[in-house]
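If you scroll down you'll find the structure; I have some questions about it.
Every protein chain except one is present and positioned as in the full complex.
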Amino acid sequence: MPLSLGEIVSRLGGELVGSDQVKIRQVATLEKAAPDTITFLANERYLRQLKGTRAGAVIVGEHLRHSIDTPHIVAANPYVYFARVSALFNPRPAMGASRHASAVIHPGAVLRDGVYVAPHAVIEEGAVVGADCSIGAGTYVGAGVTVGDGSMLYPNVTLYHDCSIGKRVIVHAGAVIGADGFGIAMEGNHWIKVPQIGRVRIGDDVEIGANTTIDRGAIDDTVIEDGVKLDNQIQIGHNVHIGAHTAIAACVGIAGSSRVGRFCRIGGASGIAGHLNIADNVEISAHTLVTKSIDEAGTYTGAYPFEPSRDWRRNAASLRNLAKLTGRVRALEQELKLRKKGTS
Amino acid sequence: MPLSLGEIVSRLGGELVGSDQVKIRQVATLEKAAPDTITFLANERYLRQLKGTRAGAVIVGEHLRHSIDTPHIVAANPYVYFARVSALFNPRPAMGASRHASAVIHPGAVLRDGVYVAPHAVIEEGAVVGADCSIGAGTYVGAGVTVGDGSMLYPNVTLYHDCSIGKRVIVHAGAVIGADGFGIAMEGNHWIKVPQIGRVRIGDDVEIGANTTIDRGAIDDTVIEDGVKLDNQIQIGHNVHIGAHTAIAACVGIAGSSRVGRFCRIGGASGIAGHLNIADNVEISAHTLVTKSIDEAGTYTGAYPFEPSRDWRRNAASLRNLAKLTGRVRALEQELKLRKKGTS
Partner (left out) sequence: MPLSLGEIVSRLGGELVGSDQVKIRQVATLEKAAPDTITFLANERYLRQLKGTRAGAVIVGEHLRHSIDTPHIVAANPYVYFARVSALFNPRPAMGASRHASAVIHPGAVLRDGVYVAPHAVIEEGAVVGADCSIGAGTYVGAGVTVGDGSMLYPNVTLYHDCSIGKRVIVHAGAVIGADGFGIAMEGNHWIKVPQIGRVRIGDDVEIGANTTIDRGAIDDTVIEDGVKLDNQIQIGHNVHIGAHTAIAACVGIAGSSRVGRFCRIGGASGIAGHLNIADNVEISAHTLVTKSIDEAGTYTGAYPFEPSRDWRRNAASLRNLAKLTGRVRALEQELKLRKKGTS
């Protein structure tokens, strides 16, 4: 169902420059936009591409108000506005209340109104699934698990027993929540297992990416607060605590018992060692290993700069002698100092 | 069914040195070869091991033609020849057309001839599965998905709605194709979700490793071209484009909207940041983070050289002062220059 630009602005705000009659059916990229689509420009770098766009309308920031002829909506944050427009045209499909005959739902599980249960899902005893949830094909909801209203579990998700998930949470395929933490103790010459008796507690409005794993606590719980966004293939160790609204990119690992603050942003494939505290509003770059607690907001980095391999080989070889090189510079400085004395 | 060396050479080419009557039943490693097996030697380093081999025959390169007594096949590329021989003895088992009674196949899905559907697989409305495909146990084929002829999905794979997969594609267990990309926008003090409305399009002859994840595009599609080989636990972000015949080792992450060229080779656990362009024929070493576009073919590296921890500690401490050290060296150079002037 198309919406006119006038209707869009009346629903979402923003200031329209140009005809309010233009009909929009979908969002698009600058490059592939058709006349019945709306696109956005967050960055002046793409201004040139904008000249050629066939889009029916563009969402721009205040500073680009006068740079374009195409009808445009001026918004404080064009990307947020774009997200809102896209959600208008692409609402999450309502699955409708139904339980596929092949799903195995324990009689001691409770499903509130409007729950969709896909083929081959399994819901164990004592689980409570909130209203309007969707449980994907082959997804396993363990005994005693609680899932809040409006949450969506994609196919082949595994929730171990007794974990709890808040409202409007999205869990993508293959994610595993509540597996045992890595708790082992060396007795004599073999490892014994330390029972992992905590749970995982996940707040509201959290999104969890495909094949991400979040371990249950060893004794107390692993906690993911409200609004946290986790990308794919992240590993969260036992007893980690992630503060609200922190966003973590793919392939990150956070070792046991570390606490990450609120509103942090953690770059892809970085890692946080165990038992650390990371303050609020900390940004960690991609491929960075954090080995000490961080008390101050700010951006932290620890990635090796890449270069052509022949250059890397020379520099990396020198790096192995860097402490010695530092000593040689010190020796030179002292020698020059002595000579200065000698010649003065 | 055994084949004589003569039969092997008549099917696959190569030049036989020695009796064509030797019967071969299987391929083997140098170390464990039995008299009815054939092995290969790609590398002169293993020449000594070859002396003791019990293999019935060996595949070697031209330069080793005269180095062995064992019957041998001289091939331009011994490893490729070995692969061909192994495929002769180990054809992929034909699953045969059948649909297990427990599979849930929507009446609006289309399955071409010769499709095998394993127990508990789910195929949704509008999906089209090509001839001679195999759909593994517990695998989920979402609504509107297209799978080309001769493709094989192992168990517990998840294909989200509307993705397309080419011909003769192999997808290993636990892979997730088409989950939402990591698209979030900060509005006020919480994240809102940017709908991910693109698809994943995968070409022909692609192989995708176990637990690898490939996100659907945010607006346009994520694209994997023909002949790409992806190892296990790789993460491909939304709108990434991987050129034909590129091979990527395990645990690599490629962030959103980056383009990787054709015939690239990307080493294990390396990463490519978002919005970059990587030229054709680029090789990236293991554990390397690529943070800028690469315009020229070649090999690029950025891994920290490992060493005994006590050495690492000293060198890493010096690394934290490297910019200062560079300044100290500059000061020394200037001082010496001044003195030179002074003494001249």
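Letters A and B name the chains as they come in the text, with residue numbers starting at 1 for each one.
Simple rule for what comes next: a contact is a pair of C-beta atoms (placed from the backbone, for glycine too) under 8 Å apart; a residue touches a chain by one contact, two chains touch by 3 or more.
Only a predicted model underlies this, so the values are computations on that prediction, with no experimental measurement involved.
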item	value
Chain not shown: contacting residue from B:Asn211, B:Asn239 or B:Ser257	B:Asn211
Residues in chain A touching the chain absent from view	102, 104, 120, 122, 138, 140, 156, 158, 160, 174, 176, 179-180, 182-187, 189-195, 197, 211, 213, 215, 219-220, 233, 235, 237, 251, 253, 255, 269, 271, 273, 284-285, 288-291, 298-305, 307, 311, 314-315, 317-319, 321-322, 325, 328-329, 332, 335-336
Sites on chain B contacted by the missing partner chain, in the whole complex	26-29, 31-32, 77, 79-80, 82-84, 86-87, 90, 100, 102, 118-120, 136-138, 154-156, 170, 172-174, 205, 207, 209-211, 227, 229, 231-233, 245, 247, 249-251, 263, 268-269, 286-287, 303-309, 312-313, 316-317, 319-323, 325-326, 329, 332-333, 336
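The definition used in the following text is that only the chains that are shown with their structure count from here on.
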item	value
Between chain A and chain B, centroid-to-centroid distance (C-alpha), Å	25
